[in-house]
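Removed: one protein chain of the complex. Kept in place: all other protein chains.
Let's look at chain A:
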Amino acid sequence: MRSYLIILTVILLAIVVNLPPRLQIGNLSLYRPRIDITLLGRRVYRDLSLKLGLDLSGGVHLAYQADTSALPESNRAAAVEATRANIERRINSLGVSEPIIQTSKTGSDYRLIVELAGISDINQATSLIGQTAQLEFRSTQVATPSSAADFVSTGLTGRDLQLAQVQFNGGQTAGQPVVSIEFSPEGTKKFAEITTKSIGKPLAIFLDDQLVTAPTVQSVISDGRAIISGNFTADEAKKLTIQLNAGALPIPIHIIEQRNIGATLGVESIHKSLLAAAVGLVVIWLFMLVNYGLKGLLANIALIVYILISLAIIKLIPITLTLAGIAGLILSIGMAVDANILIFERMKEELRWGRPLKAAVELGFHRAWTSVRDSNASSLITAGLLFWFGTGSVRGFALTLTVGILVSLFTSITVTRTLLRLVYAR
């Protein structure tokens, strides 16, 4: 009785997770629930949609090498993490949904991996991430400076900023975008001092060691506000504010891998995979039905349960589904019935050896267990190594394979056995 309850609960939960986001029945709209709970102080939020990998949704994959050579060993991890957080702030302002920004350590090298789904312009992404955006105010004692070398650092930098915003000029240059900046209290003090010293002289704004603008200071500015007016386009001004607000990258990074996958490729792939999955499923159904009759039918029911639960777990963890991951899932449909085949063949043998039907059913499960266990263990070992070996797509495959193996153990043993007992109880 207990196993019925457990199985029914699991199936019901799996169905709920697999519902479409909105279900219309007559005048009634049902919405798929979301999970939003706080567990041990950590917020767990799942909107229960399938996460598609870059190869399916299209997007940009970038890998950067972080140059930590200037830092002592003990500070490196923290600097890389700060860089990651900075990049995350920059990306978030782009409005990409669910960007992935990860750090990884290979040997003594630190890497940053950025994955942006749905973005097709790799240049937009790389220029936003790669720029260091070192803002610096430099003063000069020369009345009409002729080159950048005439300016000296004032110690007022992007770190003293509180906020940068895009504004549009009025008056003569109406509509021209400018960047207005607001200093922190300390920056305001510094800025007031500098403007006091520089009255009547130019004060230059440098961005990444490039002179942007060098207006002449008319009066002391003590409210901590200034305007950077280069000849910006609206996009440039916006990018600059993003970079200024995020601050400079703590360490230099350079790109070592970039992949840009067009979205059309992904949509085609999904349709083809779905067709392959449907055909594969039907063929397996027929195969089991022809070979094992009623038992095969029960295994086919268990196979549907298998697909429901696997998809639900993929949504719950969540595992990002890649093309290889889908292939793994389809492959696992074929593998999921393996345990059933081993068990059913064993039952046939037990019957042949003269056991009564009910005993044969139980012995089939019992005696096939060692071979089911050992063969699945070896698959789990390789799936584990695949996870370790791979990145992105390969990991997706390893994870779906692992989920597939574990779920198939549950459905092909527990679910099928319960169904068989139900049928043979009469």
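Assume a contact is a pair of C-beta atoms (placed from the backbone, for glycine too) under 8 Å apart; a residue touches a chain by one contact, two chains touch by 3 or more; residues count from 1.
Keep in mind that, in the parts below, contacts and distances are computed from a predicted model.
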| item | value |
| --- | --- |
| The complex's invisible chain, by UniProt name, from "Carbohydrate ABC transporter permease", "Protein-export membrane protein SecF", "NADH-quinone oxidoreductase subunit K" or "YeeE/YedE family protein" | "Protein-export membrane protein SecF" |
| Candidate in contact with the missing chain, chosen from A:Ala79, A:Val220, A:Leu351 or A:Leu386 | A:Leu386 |
| Per the touch definition above, residue among A:Thr103, A:Gln258 or A:Thr414 touching the missing chain | A:Gln258 |
| Touch with the omitted chain, as defined above, among A:Thr126, A:Gln162, A:Ser180 or A:Thr213 | A:Thr126 |
| Residue ranges of chain A at the interface with the undisplayed chain | 55, 63, 65, 106, 109, 122-123, 126, 255-262, 264-265, 268-269, 272-273, 275-277, 279-280, 283-284, 287-288, 291, 323-324, 327-328, 330-331, 333-335, 337-338, 341-342, 345, 349, 367, 370-371, 374-379, 381-383, 385-386, 388-391, 393-394, 397-398, 401 |
